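Here the structure comes first, spelled out in structure tokens, and everything after it is commentary.
Note that one protein chain of the assembly has been removed; the remaining protein chains are unaltered in position.
Coming up: chain A.
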Amino acid sequence: MGIKQKLQSIFLVNDEQSDTPPTLPDNQQEANLTGGEPVTLQHILDQFDDSADFIHKTYQSEHLDVLYFSHLVNEDRLERDVLPPLLNAESPVDILSEQSKYVRVTNAKKCVEGILSGMAAIFCQEQAYLIDVIFPVSRTVAESETESIIVGPHEAFTEQAYTNLSLIRKRVQSSHLKVIQLSVGEVTKTSVYILYVEDIANEKYIKEVINRIKNIEIDAVHDTNMLIQCIDDDPYSIFAQFLTTERPDTIASKLVSGRIVGIMDGSPTAFSAPVNFFEFFSSSDDYYQRWSIGTATLFLRFAALIITVTLTALYVAVTSFHYEMVPQNLLLTLTESRSKVPFPPIIEALLMEMTIELLREAGARLPTKIGQTIGIVGGIVIGQAAVQAGLTSNILIISVASSAIASFVIPNYVMSAAFRLFRFGLIIMAGLWGNLGLAMGLAYIVIHLSGLTSLGSSYLTPVAPFEPYDWKDVFLRLPFSKLVKRPTQVKANNKVKLKMKR
């Protein structure tokens, strides 16, 4: 592009709208689907040469060839249930073409994909059939480690999509629960399942999610958290625009409330959308507790948000610029504890915040047994030695520790990580410009949040756009009889969710 054109694209309004990607004509697309290389035994064998784990069994007298990966299929089932009827029959082709469990394939690519996904391919008289004898390998359903709760179900998703689907189906036993399968990753071809409840979920959102996933062009996606970064509205934002969770009960509630859910093979996390900022602060616990306790807990979480974002920054602002804000009796304590510290407050605060983050990161990577040691060592180093050595003040340690604790009160790890990072920015701003810097930092967060969307719907619902009805379920947790309607953000087709009178 010439310099002139570049400048034009920066300064001038772009008249030509080229939003729609060039699409192939319909008939051409169809040709690609049905055509392709015809399937032959030799071709498939060529595709899988140099694959030591690939099994090719030949039954000369029956003219049968069976191809599969031994670790992907249930060999027991294959040998005991599938093959004997074929081998004993007079003409195996009849059985193959009669029974619906054998699926005929004509396209070589389809056949290869089938074998890779764990099916067995049976070749008989130049024709190829696939049979589903998948043997999933996965760990058992266990308790969630990142989202443990006290009251309520303890199951969590596993890495196996089928297990996860069955966990969800068990909870939402409705024929309206629809599952759409997509695949992601040019090399890995990982399965992604999009779930929604028909007649509740809004079709616009469903289409949008499916479209975005289809448009992903990347060699591999390894986890749901990676997947959602490929389909975010604003990939540059620090905030996640899809809610991720490991809890089947949370996902079931999202489905029923009209949201779209996605699960991915190989990832124990499911995502739900559209989401708003405040949803990251609710936990399924709130609904299992009595309503008053749930509401109080919600208040506690939002208080924690304010503490984790502002407390240390406020300490820095006050001790650097606004000493007059400290009441007289507190002033003595503060000056006494700061008198030995040789650094300005901002250095002191950054040092301690850094230490806390180091401890957190180290603790997260280490096995639980060593993790405890880290906790004790860290506690002593931070709590005692740093103060006695005169490196930091007691009051700063209280503020740093309480904001760290507060950050872990936020139930969603991704969200609390975002705010922990933001905190550093605020501390620096407060260290530079005191309260004004703090206000600027907060203003920036609000400005950034107000520009965000999730699947095109505002990230700040129900505050902006103002939906007072939803406040009952977002900032409070009123008794269920008061929560009659589904959230406005999901634009559900069926708005009422509760009809009981008491």
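The criterion applied here is as follows: a residue touches a chain if its C-beta (ideal position, glycine included) is under 8 Å from a C-beta of that chain, and two chains touch if they have at least 3 such contacts; residues count from 1.
Going forward, contacts and distances are computed from a predicted model.
One subunit of the complex is not drawn; among "Putative glutamate--cysteine ligase 2", "Amino acid/amide ABC transporter membrane protein 2 (HAAT family)", "Spore gernimation protein" or "Heme-NO-binding protein", its UniProt record names it "Spore gernimation protein". Per the touch definition above, the residue from A:89, A:142, A:332 or A:436 contacting the chain not shown is A:436. Of the options A:135, A:288, A:413 or A:444, the residue whose C-beta touches the omitted chain is A:444. The missing chain, though absent from the display, is touched by one residue of A:12, A:52, A:150 or A:187; that residue is A:12. When the missing chain is restored to the complex, the residue among A:200, A:251, A:463 or A:490 that touches it is A:463. Counting over the whole complex, chain A has residues 10-13, 314, 321-322, 324-327, 330, 433-436, 438-440, 442-444, 446-451, 458, 460, 463-466 touching the chain that is not drawn.
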